[in-house]
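Let me begin by presenting the structure, written as structure tokens, before commenting on it.
Yeah, one chain of the complex is gone here, protein chain that is, but the others are all in their spots.
Chain lettering (A and B) follows the sequence in which the chains are written, and residue indices restart at 1 in each chain.
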Amino acid sequence: MLENYFPVLMFIAVGLAVGGSLLAVGRLVAPHRPDPRKNSPYECGFEAFEDARMKFDVRYYLVAILFILFDLEIAFLFPWAVVLPDIGFFGYAAMMIFLAILVVGFVYEWKKGALEWE
Amino acid sequence: MLFSTAVFYVFAAILVFAALCVITVRNPVHAALWLVLSFFTAAAIWLLLGAEFLAITLVLVYVGAVMVLFLFVIMMLDVNFEDLRRDFRSYLPVGAAVGLLVLLEMVLVIVAGTAGAGSAGSLPAGSNTQALGRLLYVDYVYPFELAAVLLLVAIVAAIALTYRRRRGAKVQDPGAQVKVRREDRVRLLEMPAEKRDG
Partner (left out) sequence: MDALIAPVRDLLGPAWLPVWTLVKIVALVVPLIIGVAYLTFWERKVIGWMQVRIGPNRVGPWGLLQPFADTAKLMFKEIVVPTGANRYLFFIAPMLAIGPAVAAWAVVPLTDTLVIADINAGLLYIIAMTSMGVYGIILAGWASNSKYAFLGALRSAAQIVSYELAMGFALVAVLMCANSLNLREIVAGQEGGAAHWYVWPLLPMFVVYIVSGIAETNRHPFDLAEGESEIVAGFHVEYSGVAFAVFFLAEYMSMILIAVLASVLFLGGWLSPFPQLNDLAIGGFAPLGDGLLWLGVKMAFVLLIFLWVRATFPRYRYDQVMRLGWKVFIPLTLVWIGFIGTMMQTRFAPMFH
């Protein structure tokens, strides 16, 4: 297992290093002359006056929660799709029941209007 | 074997350090990111055990989905952490009791594990996604369907708890907009050409 995944680990390290080294080059080569005007966060026509991190529409949480649930569903579908020929009709029926139960949830979500944005 | 042992200790050290940072750093967003790192290293340790499907699923589900929700909540809920910290003492007894209970359970698991009850068996040959799939959808089909019901309950609960239709919000229905035909909106008129004088 380790022999197969060792290059993967190194690849992740290289990926982060690409970003890190580019930023480091930027810090070294580029000029650095900060002033209060330049450093103020972007605003359209007036001074930035407060912390920009604010409370937000609950709908975004809902999207995130639904994402987790459907992601889990995908995680269950993956091994099923791989072994589909081995497990035959029984396995097929098991997954169709699984999906049918979740489609109930999806329909509820749809009818309730949770998928709508105004 | 020696090399993989060394790799294990490196990951274990990172995991313990990251986990300690989760509970000690002050900024909650930093804490969430340390938690991401500890999930990641935990996945690497599972890989060393040969559980490749579970390890990558851990990254996919916990790092890719659950922690994204955590970050959303922490970033946007705008909780005042100073207020929470002030009540630290009043929560201390309950917290300590739960902590001790968890510790006790972990000790029991470890003792039982080393006594030989739950040692990991040898890995099945071939891809372990396949091995898992052959078991999950046939031998463990009942718990598998239960998982679906659990997810259904979670979907319904999430919507029932968080979703409120806002009053007076203006809604556009893209479905209806897509269905609009030219004939409903534009009328082409036939008109005879007129001669303009002058």
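To be clear about the criterion, a contact is a pair of C-beta atoms (placed from the backbone, for glycine too) under 8 Å apart; a residue touches a chain by one contact, two chains touch by 3 or more.
Since this is a predicted model, take the numbers as computed values, not measurements.
Asks: Over the full complex, note down every shown chain the hidden chain is touching.
Replies: Spelled out, the missing chain touches these shown chains: A, B.
Asks: Counting contacts across the full complex, list the positions on subunit A that touch the omitted chain.
Replies: Per the touch rule, subunit A residues meeting the hidden chain are 4-8, 10-12, 14-16, 18-20, 22-23, 25-27, 29-34, 36, 38-43, 48, 51-54, 56, 60, 63-64, 67, 70-71, 74, 77-78, 81-85, 89, 92, 95-96, 99, 103, 106, 110, 115-118.
Asks: Touching the hidden chain in the full complex, which residues of subunit B are there? Just list them.
Replies: So the residues of subunit B touching the unseen chain are 27, 29-30, 33, 36, 52-53, 56-57, 59-60, 63-65, 68, 71-72, 75-76, 127-129, 172, 174-175.
We take it that only the chains that are shown with their structure count from here on.
Asks: Roughly how far is subunit A from subunit B, going centre to centre by Cα mean, in whole Å?
Replies: 10
Asks: Report the residues of subunit B in contact with subunit A in the complex, numbered from low to high.
Replies: 3-4, 7, 44, 47-48, 50, 52-53, 57, 60-61, 64-66, 68-69, 72-73, 75-78, 127, 129-130, 132-134, 136-138, 141, 144-145, 147-149, 151-152, 154-156, 158-159, 162-166, 169-172
Asks: Quick check on the complex: what are the subunit A residues that touch subunit B?
Replies: 1-2, 5, 9, 53-56, 58-62, 64-69, 71-73, 75-76, 78-80, 82-83, 86-87, 90-91, 94-95, 97-99, 101-102, 104-106, 108-109, 112-114, 116, 118
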